[in-house]
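Please read through the structure below; I'll follow up with questions.
Yeah, one chain of the complex is gone here, protein chain that is, but the others are all in their spots.
Letters A and B mark the chains in the order given here, with residues in each chain numbered from 1 onward.
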Amino acid sequence: MVAAFKRPGWYRALLGALIAAGLGVGLVVVLRSISGLSAFQSEQTGYPQVVVPLIMAPLGFLLGLGAFDYWLRWAFGLPTIPEDHAMHGAKSWKDYFKVNTDHKVIGIQYIVTTFFFFFVGGLMAMLIRAELAQPGTQIVGANTYNSLFSTHAVLMIFVFVIPVFAGIANYVLPLMIGAPDMAFPRLNALSFWLLPIAGLLFVGSFLAPGGAFDAGWTGYAPLSTGAPLGQSFFNLGVQFAGASSIATALNFLVTIITMRAPGMTFWRMPLLVWANLSTSLLVVAATPFIAGAQFMVLFDRIMHTNFFQFGAGGDVISYQHIFWFYSHPAVYIMILPGFGIISEVISTHARKPIFGYRLMALALIGIVVLSYSVWAHHMFVAGMFSWLRVPMMLTTLLIAVPTGIKIFSWLGTLYFGKIHTKSTAMLFALAFIVTFTIGGISGVMLGMVPFDIHVSDTYFIVAHIHFVLFGGSVFTIFAGIYHWFPKMTGRMYDEKLGRVHFWGTLLGTWGTFVPMHWVGMDGMPRRVADYAGQFGNWNLLISCFAFLLGAIQLVFLYNMIVSWRFGPKAEANPWRANSIEWLVSSPPPIYNFDEIPRVVGGPYEFGIPGARHAIMPGEGAEVPAAQPTVVGH
Amino acid sequence: MFSNRIPIAKMAAAVVVLSAVTCAIMLSINWNGAEDSTAAPKIDDLMNIAIVLSTVIFWIVMVALAYALHAFKVKPGDESDGEPIHGNTRLEIAWTLVPTVIVLFLGGYSWKVLDDIEQPADRQLTVDVFSQQYAWSFGYPGKEYAYSQGVLHVPVNRQIVFKMHAQDVIHSFWVPQWRIKKDNVPGITTTAIVTPTKTGTYQLICTELCGFGHASMRAKVVVEPEAKWEKWVAGLKEKVPTPFMVSVKQDTETNPEPLERVEAE
Partner (left out) sequence: MESASVPLPQGGAGHAAEAHHHGPPEANQSSRIDRQTLGILLFIISEVMLFGAFFASYFFLRVVVNPADWPPKPFELPVAVAGMNTAILVSSSFTIHYALESIRKGNKQGMKLGLVLTWLLGLTFLFIQINEYVHLGFSARTESFGTIFYSLTGLHGAHVFVGLMLLTFATIRAFRGHFDKEAEDHLGVEVPGIYWHFVDIMWIVVFATVYIL
């Protein structure tokens, strides 16, 4: 028994969490009594004696789980056991609950965890729609409602869309560039385990006195600085999620730059790799800003600092500037990896090279650069410097150009191809082009200041959000999951159910989110539990489609679970694709390759007789030995 | 070019027809409700221009996609690959430049509209807006502390400059029929300019999440002929101002600068 607590694992993790929490409480009591404050009396919003343990406990948990063992041994110069429980591969489902350094295992861990939170967030959306089905408040009160859409959005953004892309890339990216693993496998494992912590903090905030955080996913000050305890859960959860995605981004960048197979020049990288390269650039440089913003709110709440306290020289609007300087790039963090997925899927299933490959890659970089210069388009009516509106409008509109390049190039890729639509992945990819174009164009309309003055903070915004995030990001996620499902699980999914899921989702998305434009322009504000009777019918319709949309996701769930267990075995390359991950078995062998493959051509050389992207060792011309790796000490 | 192998003309025709039909429908619908301020028609025209352009773009994408699916869908049993076309510089330049031109046009036009809906006119009337969780009150010029709660009276056909002050958290001032929206931000004064063109009563909606009362934070807006309005203001009996109003007033008198700063150019 004692041994069980010594060994890294769940026992030790829970113990660690408890001890750390205890230490946290102790720390607060000591510090407060030193500074002559009553040890436990909570200052209306602060609750330091809850917040500090909330910071410590997760660290204790990670320590106990064994996320740091190797590093600590190394740091103190002790002999490091090569495989100290940071094992590779997964023999049983139990191995997915350990600190595992195998990028393929971590990828699965990511995807399953994030989809869990997708369903939780979606269930909240269902509650939102049920409440909005009729005017007046029936199911939940105004407070709960505010908590619902806040947590809904936060779960969807911070623990679904952003990390699920990291998960998919985690699985396929090292394979694609011919690397045995990520550059920092242990850091990779750590970044994953930070994620459930963030998610649990978000969901757990419902247990806090005063209910879950309810200032919207934007958490504007001073509403958030004065909000009850739940808001702190948001502030902290974002820190964990942020740390996780920064670490993953570092990992991707280093992996892509230093671990490409011999012959894989930058201009031979699949566009998914390009997409994750640009996304990681955004994450590394932008995410610290939301960390900063939430730290400031937390300090205002707990230490009663004056960042946003207008009485004491604080600046209310500065929060929005700092927040959006992250959160606009964040929306591209939520779509660029999707662009990558779509490129892979379309070129594979149209059996044709990507149209204008280089311009596609450059467009990604263009979006990265531009997206740092548009944040204030979320603040056109916020009362910020009025001179900033027009420049921000122009940069905002210009982002349509690189994005357009991508849309048109995908269309160009289809022409003179051999389009296979039997795969659900391709269906989602094609539908993505349509829905995202609509969502993007409504975005361009929002970019036009005078129109935005009218529709800002109405359901028009909600419509835009969901067309780009559900019709955009989530469609690409579905496409990616279906596309690489055979590779990840070694089994085929059921295409018939896939089709049902696809058509249901498409219908549901349009039915739910198209009418939102109309009620918005007609005068229905967002973030309201109750609304004027004139919008009743539309909202009833919206809710019905929303329930369809939700129910259809259950088909997807069923398809994935059943196919994973019982689906027919998949061969190595069911889609006859070119990139390296399809050259190894499904699922790929542990350590991916016996020898690193050699890249001899572009990634999309369909239709060119004898053209190859990569050659596996053994086959074809014999492979020149790769230069020795630099291994740290 | 591939024009000899794609029915460009037919597709263009399809785009034109479909766009025409869609625009006809979209423009015939009044999306934004009554246009009861000088800004409203301008903004709606801008929106209509955007709708037309967007429709065309949308149908270009749709038709291109539809034709691809119709013409290049693989025949059953065909395992071969498509043609190894890697790109076409002319096309790529085209679909970089054309959208650039379109968005720059939209940007320029929006800029123009923004300018003239915020053009100050002579005979302005300044009205103070005080927002707090979850109520509105309004201070009128002339009389020292005459203010009304929950109902705003303004004269028709006169440019009104709303000076907005929030007491606790951010609120937002929106009258859909005027198309004008502006946040009320604690600690600073924000301004919005409106010239109502029709008399009648409207609803003022708070559009910035401000707590559990957000949905119900509304006020009545009455637009009436100027004479009627003056009578109404005169009729307002002196009320005891809230401390907040006093502080705002003093602030504006002693040093307007810090209060005005954010809106300043």
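By our rule, a contact is a pair of C-beta atoms (placed from the backbone, for glycine too) under 8 Å apart; a residue touches a chain by one contact, two chains touch by 3 or more.
Computed from a prediction, not measured in an experiment: that's the story for all the values here.
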Contact residue for the chain not shown (choose from A:Gly9, A:Gly22, A:Pro135 or A:Pro180): A:Pro180
Sole contact to the chain not displayed, among A:Asn100, A:Ser205 or A:Gln239: A:Gln239
Among A:Pro288, A:Gly550 or A:Pro574, residue touching the chain not depicted: A:Pro288
Given A:Arg12, A:His152, A:Arg260 or A:Arg351, the one touching the chain that is not displayed: A:Arg260
Interface with the undisplayed chain - residues on chain A: 59, 62, 68, 70-71, 74-77, 80, 82-83, 178-181, 183-187, 190-191, 194, 239-240, 243, 246-247, 249-250, 253-254, 257-262, 264, 284-289, 291-293, 295-296, 299, 303-307, 309, 312-315, 317-318, 321-322, 325, 591-596, 626-633
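Everything below uses one rule, namely that only the chains that are shown with their structure count from here on.
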Computed distance of Cα centres, chain B from chain A, in Å: 31
Complex contact set, residues of chain A against chain B: 141-143, 146, 214-216, 220, 222-223, 226, 310-311, 314-317, 350-353, 355-359, 381-387, 389-390, 393-394, 397-398, 400-401, 404-405, 407-409, 411-412, 414-421, 430, 433-434, 437-438, 441, 444-445, 448-451, 453-454, 456-458, 518, 521-523, 525-532, 576, 605-608, 611
In the complex, chain B residues that touch chain A: 2, 5-6, 31-33, 39, 42-43, 46-47, 50, 54, 57-58, 61-62, 64-65, 68-69, 72-74, 78-88, 91-92, 95-96, 99-100, 103-104, 106-107, 110-111, 113-114, 117, 164, 168-170, 172, 174, 176, 179-188, 190, 203, 205-216, 262-265
